[in-house]
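Every protein chain except one is present and positioned as in the full complex.
What follows is chain A.
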Amino acid sequence: MIVIKNVTKDYRLGETDIRALRGINLQIDKGDFSTIAGASGSGKSTLLNLIGCLDRPTSGEIWIGGTQVNIMTERQLDQLRLRTIGFIFQSFNLIPVLNVYENVELPLLIMKEVSTAERKKRVNHFIEAVGLQDFAQRKPSELSGGQRQRVAVARALVTKPQLVLADEPTANLDSKTAIEIIDLMKHIRSSENTTFVFSTHDPKIMERADKVLHIEDGVIIGGKGD
């Protein structure tokens, strides 16, 4: 599903060049429930951003579903993010002016091939899958952190992507809710056959992943489950 070859990423911070990733090589297979684990500043978010096509690598190749994505145009990347990748963010990143239903529906509104009836069906299905059917008309501000992240999960899945990326999805949640969210993601992975990659520095969360990739100073230093 994901193949990364010799990827590096440099940032310029003032006058200093910072190498955030130093030659990453990894492979994640379809249906994997993987985590990228590492301390803050280790490069895990940078790596997720590159896999999610939110940023471009300085060098190296990134392949998703057999397509080399690091050479694609902006327009192609928009389509790739819309149809192939779902995102879950640490801060939930819901649109505050839209209610739960509308937030989940949002990506489908720009998928012209999805009919109104199909859109409604899918939105209701995923809202139910994350257990928020009674909260569909609520605004994000009226929900708890765990509920907000459930909305984000539903929004990430509603386009039926092959890959869902979650950048520290549990960082803003208490440990009980965090485990609930991870278990929910794992359950949906099984039912929807979607590949999940998420980052974390929480050992309790790492335990629940099938595959753990440890990253330190921009280098993969080992893993569990390969």
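Operating definition for what follows: a residue touches a chain if its C-beta (ideal position, glycine included) is under 8 Å from a C-beta of that chain, and two chains touch if they have at least 3 such contacts; residues count from 1.
Convention: contacts and distances are computed from a predicted model.
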item: Choices "Heme exporter protein D", "FtsX-like permease family protein", "NADH-ubiquinone oxidoreductase, chain 4L" or "Sulfide dehydrogenase cytochrome subunit" - which one is the UniProt name of the chain not shown; value: "FtsX-like permease family protein"
item: Residue, one of A:Lys5, A:Arg83 or A:Lys186, that touches the chain absent here; value: A:Arg83
item: Residue touching the undisplayed chain, where the options are A:Gly52, A:Pro169 or A:Gly218; value: A:Gly52
item: Which of A:Lys44, A:Arg155, A:Arg189 or A:Arg208 contacts the chain that the document leaves out; value: A:Arg155
item: Chain A residues touching the omitted chain (full complex); value: 49, 52, 54-55, 74-75, 78-79, 81-83, 86-87, 89, 91, 93-98, 102, 106-107, 109-110, 155-156, 159
